[in-house]
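Of the protein chains in this complex, one is absent; all others appear in place.
The block that comes next holds subunit A.
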Amino acid sequence: MSEEQVKQIMAGARSETKADLRLLIAHLFDDWVECHGDRVSGDDAAIITGWARLSNRAVAVIATNKGQELQERLQTHFGSPTPTGYRKALHMMQTAANLKIPILTLINTPGAYPGADAEKAGQGQTIAQNLSTMLQLPVPILAIIIGEAGSGGALALACADRVWMFAQSMYTVLSPEGFASIMYKDAHQAEKAAQLMHIEPHWLLEHQVVEAVLPESWLKDDLQFFKSKILQQLQEFDQLSLSNLLQQRQQRFRKF
């Protein structure tokens, strides 16, 4: 892939218009009730959780949040969740499982917050807890990558039955900057790194990391296509029994 294309995807994935998942939620759903708090230690602004109605279907929504104003961006660490955020997501998933409500995660995060406090609060363990819980969760999970999806911080919301991504989004082992700083000891060589990392969605589709690549226009003008695609997927999930669902989820990750 040319450097030009890499630049375009990175810019598209990180574009300002994609930062506002709250706006997307408001447009996408017919009813929306937000829930805060992880019931343990606090409320992380970098994770939005809530109950939603999409046409005649109930869904539990978990989304990352980069924030709009400077203050909110600082609060959310530019969309990087802390252990509190992952626990908040986990609480939502467990409640949804009790209520047999399918889970929809909307992902746009550079990765988990790499701060000293987050380390002390057990960032690694909380992500690990999310992975193992999600892989056993008795309801369908649909993960959609809207912009960036970096590292374990994204996987903690993407251990799903289906993972979709938009044409200008990226799903990576860690942010290209992080990759460059490990490989070249220079975070500024992010674009060179991105070229090597194969950030293009079609490569991921070929390697079955994701099930679908959605057109960018579905985020704005053609939102109804996006809605009906989600609804169609929810109906498809209805055809599976619980054991089939869990078996397929296991196979989905066993193949790598």
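In this section, contacts are C-beta pairs under 8 Å (C-beta built on N, C-alpha and C of every residue); 3 or more make two chains touch, one makes a residue touch a chain; residues count from 1.
Note that contacts and distances are computed from a predicted model.
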Q.
Please identify the absent chain by the protein name in its UniProt record; candidates are "Acetyl-coenzyme A carboxylase carboxyl transferase subunit beta", "Phosphate transport system permease protein", "Thioredoxin" or "Thiamine pyrophosphate-dependent enzyme".
A. "Acetyl-coenzyme A carboxylase carboxyl transferase subunit beta"
Q: Could you tell me which of A:S2, A:Q224 or A:S243 touches the chain that is not displayed?
A: A:S243
Q) For the full complex, which residue in A:Q8, A:T95 or A:Q189 touches the chain that was left out? A) A:T95
Q: Would you mind spotting which of A:C35, A:A187 or A:L223 touches the chain that isn't drawn?
A: A:C35
Q.
Need a quick check: the contact residues on subunit A for the chain that isn't drawn.
A. 31-43, 51-53, 56-58, 84, 88, 95, 98-102, 138-140, 234, 237-243, 245
